[in-house]
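Notes for the one structure printed next.
The complex appears here without one of its protein chains, the remainder shown in place.
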Amino acid sequence: MNKFVVSPSPHAYTDESVPKLMYGVIVSLLPALAVSVWFFGIGMIIVTAVSVASAILFEYLIQRYMMKVKPTHLDGSALLTGLLLAFCLPSNIPFWMVMIGALAAVGIGKMTFGGLGNNIFNPALVGRVFLFISFPVAMTAWPEPGQWMSYTDAVTGATPLGLMKEGLASKTVAEMMPEVPSFLHLLMGKTMGSAGEVSALALLLGMLYMMYRKIISWHIPITILATVAIFTGILWLANPDRFADPLFHLLTGGLMLGAIYMATDYVTSPMTGRGMIIYGVGIGIVTVLIRVFGAYPEGVQFAILIFNGFTPLINKFVKPKRFGKEVKHG
Amino acid sequence: MGLKTFSRGGVHPPEYKLSAGKAIVELPPPEVATIPVSQHLGAPAKVLVNRGDQVKVGQVIAESSGFVSTNIHSSVSGKVLKVDSFLDSSGYRKMAVQIQVEGDTWLETIDRSDDLVRNTVLPAEDIRKKMLEAGIVGLGGATFPSHVKLMVPQGKTAEYLIINGVECEPYLTADHSLMMEHSAEVFSGIQILMKGLGVEKAIVGIENNKPDAIKKMKEMAAGSTVAVQGLKVKYPQGGEKQLVQALLKKEVPSGGLPIDVGVVVFNVGTAMAAYEAVMKNRPLIDRVVTVTGKSLEKPSNFRVRIGTPVSYLVEQAGGLPADTAKVVNGGPMMGKALPTLDIPVVKGSSGILLIKEQESRRKEVLPCIRCTKCVSVCPMGLEPYLLMNLSEKSLFERMEAEKVLDCIECGSCSYTCPSSRPLLDYIRLGKAEVGKIIRARKAV
Partner (left out) sequence: MSQIIIYTIITLVAIGASAAIILYFVAQKFKVYEDPRIDEVEGVLPAANCGGCGFPGCRNFAETLVKSDSWDDLFCPVGGNEVMANAAAIMGKEAIEQAPRVAVIRCNGTPEFRPRLTQYDGAPTCAIAHSLYSGEGGCPHGCLGEGDCVAVCNFDAIHIDQETGLPVVIDDKCTACGACVDACPRNIIELRKKNKKDRKIFVSCINEEKGAVAKKNCSVACIGCSKCFKVCPYEAITMENNKAFIDSEKCKLCRKCVAECPTNAILELNFPPPRKKEAAEVTESKSN
């Protein structure tokens, strides 16, 4: 007779697995990828391809030769990091910068902490901020949409947020509005911006898909967007000349991408619903503070990284609601 | 009434009720019966017989040896072969009485007729006494001696009796078939338990994947103070804390028991056994066991004598399928994997599940990706990923602070984890170690 297998219960398991979750997120990013390629053409394709390939390659090399563990580069997480990094970059950035960004993302943002599951900060954002600080000029020159065959020679300009911030120094909001793309264009993505952040609509579709697949819950993205809307709403109501309206803030910059894909990264976000709401409110507030009162036009990347740092603290103090009150037995 | 459910956590494993609707088949006694003396929580019973003694069906062969303990009866008639240690479902050899079966002679006091004897006139104290004498324990799997559960401690009051007809484990259908074929006896048993407990109200909770059972029980209970409530299909609805919360919206306190909120919970099988004990003088000598599995020829519900080897049941269900790699005593979520088929059926054996090779092994363990799925499915509001981490590092005091003792070991966390982490393995280890720490503390 065969030897039976003996193990502790349970003896049944779901189909869910880490690769399935990672590839689920990647699938949800396809609409945004399609829009981006439509608007930014070959530049976007090159940047994405280089970013994804470098992320996977660096993860393999670091795991095999430096950490000396079994390489897990094909589990989907490196691919996702590479893809999200590409989404944060302007589509005309030279390929060698992309590779440095991927190395920073995977090597510094993930592997130094011990690999999957151990990192404190979102790897794609670590890569992006690394590039932003190292190559500020290249990282703030955004190609205009529609230049299909141009790569590094694309004509560039500032993002709507950038335009607004500079413009508000001397003009009012009402005067600035004609200079920024219309809301329809912002929604669909026909605007300057990093490759993946332009189409709010495509990103929202991706969010709905992920919620349907139960990959993410509503807590983080909705809270961040709601906080930004409310905070900017209050400011706009107080002084409509100085502060842009909430809809503008929601549709511009990296907010959609950040709220839906970066802040919801499993490893770096809190473990309970209430914790996620605190995290989301914090990110929303800091984003608006940086955008409106800070030195940079876009604050969501820094806000997310700051609150990634707070996540362990949030996890320590915000516990799930336990079943049953404590009863003191004599 | 609409369907109720519990508010926190829960998972939806596929139901695979392969043996649903299969009529209960009463199996004849085996050739050799091995009856362990500890088939219940609490002190093992003390053996009364010796090698060579003749015993009859229903005879007491081991007696209760403490406050939380109960009697063990012979389920067969014949000669005692050995009183020795035998391998049982605990995975270790434990004291048992092995009997060479000769014929099927029952004690004369047992009423074996099919007549329904309703309406006991016995007072509560006598009901409890009869249940102790009959060796009645919780047949849902926990096997807590039932007469002890009927005794309400000083300072507490019982308001409701809850009957657990949920059977939330996939594959198992023993309780379902009992409710369909013996609803009258079950109902009578419920009334006896109500009297034994001293309550006026009872609720029977049944999951909605058994609409025929809900209908049958409602018919049976019409006009009485026994209510029947349908429940949404969600595991672990059958956990008593979840059941109390779903039916009465009360949460049993952490570290407490259902009696703390005025409730006592019994399984439908226990209700039936209570009826047989009190009205028919029939001790607990058999039970309904579901034998099931995807490759099994005849998934069935058998009524089988305690002490029958599992191999005999598998034979009766069509034989061991060639691709079987795991045999589980119980359901797939909380059952115990058996090392061989040579293990006796005991009072807590609700089912035998044969799992095929392709589904028998765990997947490769990956690091925790902090996806929060384990936290969101835990019905007790715990954080399994954290408890496993603490257990691996032997930080047991911290586990106590994180309420590891509240864990009901339902397995929802390990079931859900996308990284296939053995969460429950480590949590169980933590619970055992925390238990030791607490006992050491009390001893000081």
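Points to keep in mind about this one:
Here the chain labels run A and B in written order, and each chain numbers its own residues starting at 1.
Please note the rule applied: contacts are C-beta pairs under 8 Å (C-beta built on N, C-alpha and C of every residue); 3 or more make two chains touch, one makes a residue touch a chain.
Note that this is a predicted model, so its numbers are computed, not measured.
When the whole complex is considered, the residue among B:Gly255, B:Gly318, B:Pro339 or B:Pro367 that touches the unshown chain is B:Pro339.
Across the entire complex, the residue among A:Ser7, A:Thr140, A:Thr156 or A:Ser217 in touch with the chain not shown is A:Ser7. In the complete complex, the residue from B:Lys129, B:Lys215, B:Lys298 or B:Arg362 that touches the missing chain is B:Arg362. Panel shows chain A; residues 3-8 of it touch the chain omitted from the view.
Counting the whole complex, the residues of chain B in touch with the unshown chain are 85, 87, 90-93, 337, 339-340, 360-362, 422, 425-426, 428-429, 432.
Just so we're on the same page, only the chains that are shown with their structure count from here on.
Inter-chain spacing, taken between the CA centroids of chain A and chain B, is 49 Å. For chain B in complex with chain A, the touching residues are 8, 11, 13, 91, 170, 241, 245, 251-256, 260, 320, 324-328, 330, 332-340, 353, 355, 359-363, 366-373, 375-376, 378-383, 385-386, 403, 406, 409, 411, 414-416, 418-420, 422, 424-425, 428. Contact residues on chain A toward chain B in their complex (touch as defined above): 1-2, 4-14, 16-18, 20-21, 72, 75, 77, 115-118, 217, 266-267, 269, 271-272, 319-327, 329.
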